[in-house]
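Report on the following structure.
Missing here is one protein chain; the remaining ones are kept as they sit in the complex.
As written, the chains take the letters A and B, and residue 1 is the first residue of each chain.
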Amino acid sequence: MNSRQRRDFEAGLAADVDAWLRGKPTRREFIKKFGQLTGMLAIGGGILPAFTQHLLAQAATDLADPSTPLGQAQALAVKASTEGPTDGSAYRATQAAKQYSGITINMTYEVGLQALDPRNFSGPLWEQLTGIKSNVVELTNPDQYSKPVAEHIAGSGAYDVLDVSPGWTPSLADGGVIAPLDDYIAKYMNTADLEDYHPLYRALPTYKGKVWGFFDDGDMFALYYRKDIFEDAKLKEAYQAKFSKALEVPKTWEDYAQVAQFITDQMAPNVYGAGHFRKAGNPGNQFDFLQQFRANNGEFFNNEMKAQLASDAGVKTLQNMIAANAASIPGNNELDAVSLWVAWLQGKVAMIYSWPPTGRMTAGYSQSDKAINFVPQSTIADKVGYAVVPGNPEHAAGYNKALAADSSNPDAAFLFMQWATSPPVSLARVMLPYALRDPYRLSHFKSELYGQLFPTAKEYLRNLNNSANVGVLDMIMPGAQDYGLSLDRMCTAVWAGADPKSSLETAAAEWDATTERLGVDSQRAFYQEFLKLPGATAANTVEKLGMAVKLD
Amino acid sequence: MANTALPRKMAAANGARRAAAFSEWSDRHFKWLLVAPAVILILALSIYPLIFSLVVSFINYDFQIPGHAFVGLKNFRQVVFDPVARWSIVLTAMLAAANVTIEFLLGLILALLMVKHFRGRGLFISIFIIPLFISPVIVGQAWALLLQRPFGPTNYILSQLLGYDVKISWLTESPWLYFAIIAADVWQWTPFMFVILLAGLTAIPQNLYEAAELDGVGGWRAFWAITVPHLAPMMLLAITLRLLDTTKLFDTIFIMTGGGPGTKTYTASFYLYTVGFAQFHISMATAGSWIFLVLTLIVVTFLVRRLLKAEQTA
Partner (left out) sequence: MSAAVTRQLRRRHRPTGIGRFLILGLFVLFVLAPLYWMFITSIKPSDDYLAVPPVWFPEKPTLIHYTVSLFAYRGLKGLINSLIISLAATFLSALFGSLMAYSLARFNTGGKHLSFWVLSQRFLPPVAIVLPVFLIYRYVKLHDTHIGLIIAYTVFTLPVSVWMMYAYFRQLPRSMEDAALVDGCTRWQALWRVALPLAAPGIVAAAVFAFIACWTEFFFALVLTSRDSFTLPTVFRAFIGFQGALYGEASALAIVSLAPSIALGILVQRHLVRGLTLGALRG
């Protein structure tokens, strides 16, 4: 139907309606035309999805130019899968999976950017290697928890491989949503690969003595700062004069707020000292509180499992955060992580701490892919310095690949997980420009190829490794989401002017209610389990336990 | 026509007896056959789940606690003693009242201004009704874009107009965030009021006004004597429908404030969603929604009964 016909057609429709209203029944005509319109849309609706699918389905794996570092890493991943070493996890997974050729595995992934990797790279490559098709189910982060739970309650077996936050593991394991991997690991895997994880991440998927997933995303907060500002002679002089000490990248949270305020006083409105993602319902508040609370030697629970939030550590943490907010870019309390990146990349803030993609965006590497157009080009690529967040950085969320207990093809699903997280394949994945998966294996941190991605890539990797050495983990115990929600509410209430102490008390009361609902004794047992993990408190970080990884 | 009518007649003759029997049967149950599809669908997808959820609200259906034991009123107790739940009911009522009042008054003013024909009236109407076609999720995002610091232009425009530097955090600062939420709702739903009230106004016979004018009655007195009584059923209709919906306020909250800061913008629906689908305490959420349901029923029963009465006497 061309545009003129369409115009006539639509005009006719309106005229028919008019005719009706004038009391001239032309029902037959109207129904005919309305049917035509509906039918046309329905047919168009049938053709278009097929067309879309054609557009979206990549005929071949989306491989980078082989001369680039990424291209070389991809070639190595393919080689490790097809030629070996034959005792490698990638090779063994590929060989064992070939018998399942033709089936489809359904995997959940965070919607959008995260899903580009399995859709464009690892999914098609896996199909090419094994004949197993993959169907990527894109879910928002909260849905990555709730949908598998709902599907499990319904017993549908809709998913095979799940991407889950490590903090959800106890809930999902106890709820029977995910299956332990130990038998599969014994059967298929080269266990030497487990030693290649950074010590902070190695124990993460372990719960009640079993392995419930493969860690797959090193979401370590790190501090990114503007070298040019911290090295500015006039600023240094002024800072020295005002505070009788040198202007340096802050090592404590008090210094952090003071430096941020100083820069804001000196440079606003061109540049502000800091920025944070503090929007309600986004995870920034709870992660930041968790890291600073523990850096201040706060403890979550006492022996009676009473929440210890309303302690000196809690008050101090909130006061520092309030001071930092006051020193920040206007609108700080409304920012989410992406808008903070925008402000940072445009040179509006001097310091941010955020997830590792920050470094790749700052270097301008991420923006080389058109999918990363929601952040601007970097104006500060050559001005960025990397540092460890004052005290202890949070490992904020992260992802485990977990095996759905209801999967009808558990072996094939497991083999995909093993292959995708194996050292050579995972390296190629974390190097994708649009990747939101961040380096987590020792072989990633040491990778020469990754080190060539952008001029300061080696420094960036070293800083991520150093951060992990002193990093702290999100709570890994049942109710983690309830506890986190209480923290988010508490923080945003305080930002809006509520009294810190009483807000801490409210949050502590909510924590106690959650603990009671889930059973004080069982929660105590879980908490004790959690405390055994490296990185559970500032006192038992990887470094304090003597397991720190040093890169030269 | 003739060549299609012939075969039809033959077919009718063939199965005449059966058809006659069927036709008699279907004519006898005519009125019930008409309501059957709608009633069956509503029963299947609305009443049955409701009964199911009533059952759920008396057992343990919490993903983190295994088993489905009968727990009596525990779920209800948890909701009733949750200060957030109580606040969410209060906030829902206040927002509903504010939203519907503003939308009604604004819609009425616009409808009064638009009732008479003038050049460009159609264009105005076209523009006014646009928000009705937009998903509340998108409306929330559009307003967030407009208001959010430091991206949104609102503070800049206000600063230019007022001559001093406006620094309002529209989405995190009390009381401004309530204005933001109300603005988004008013933006979307004033057209609804407007459309219904305009229709009502258009239907008032002009000769009433002419008669009044001849009697020397005009302006406000004519408005109260003629417009208001004639428009009353329409007003009640518009207000009722809006009240039904505004108690479910969720999408714009979800996008604009995420319930924050603290629990300042937790409406009843947002609270229930958070309990049910973020924390996965399903039985607590269903118990809460039953409480909410009973509360809204009381209000709405009153309104709808009035409405039906007005309809029948009109």
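Throughout what follows, contacts are C-beta pairs under 8 Å (C-beta built on N, C-alpha and C of every residue); 3 or more make two chains touch, one makes a residue touch a chain.
The model shown is predicted, which means the values in this text are computed figures rather than measured ones.
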item: Option from B:42, B:73 or B:105 whose C-beta touches the chain left out; value: B:42
item: Among B:80, B:132, B:211 or B:228, residue touching the chain not depicted; value: B:132
item: Contact partner of the left-out chain, one of A:168, A:184, A:239 or A:277; value: A:277
item: Contact partner of the left-out chain, one of B:146, B:168 or B:212; value: B:146
item: Option from A:125, A:139, A:352 or A:473 whose C-beta touches the chain left out; value: A:139
item: Touching residues (missing chain, whole complex) on chain A; value: 10, 13-14, 17, 20-21, 25, 27, 30, 38, 41-42, 44-45, 48-49, 52-53, 55-56, 106, 110-112, 116, 135, 137-143, 147, 150, 153-156, 158, 269, 277, 282-283, 335-343, 346, 348, 355, 370-371, 373-377, 397, 436
item: Residues in chain B touching the chain absent from view; value: 23, 26-27, 30-32, 34-35, 37-39, 41-42, 44-46, 48-50, 52-53, 56, 106, 109-110, 113-114, 116-118, 122, 124-139, 141-146, 150-153, 156, 187, 191, 195-196, 198-200, 202-203, 205-207, 210, 233-234, 237, 241, 244-245, 247-248, 250-251, 255, 268-269, 272-273, 276-277, 282, 285-286, 289-290, 292-293, 296-297, 300, 304-305, 308, 311, 314
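Keep this in mind: only the chains that are shown with their structure count from here on.
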item: Contact footprint of chain A on chain B as seen in their complex; value: 62-66, 78, 148-151, 167, 169, 171-174, 257-264, 274, 277-280
item: Residues on chain A engaged by chain B in the complex (per definition of touch); value: 142, 145-146, 149, 153, 171, 174-175, 279-282, 329-331, 333-334, 339, 342-343, 478-479, 481-482, 485, 488-490, 492-498, 503, 517-519
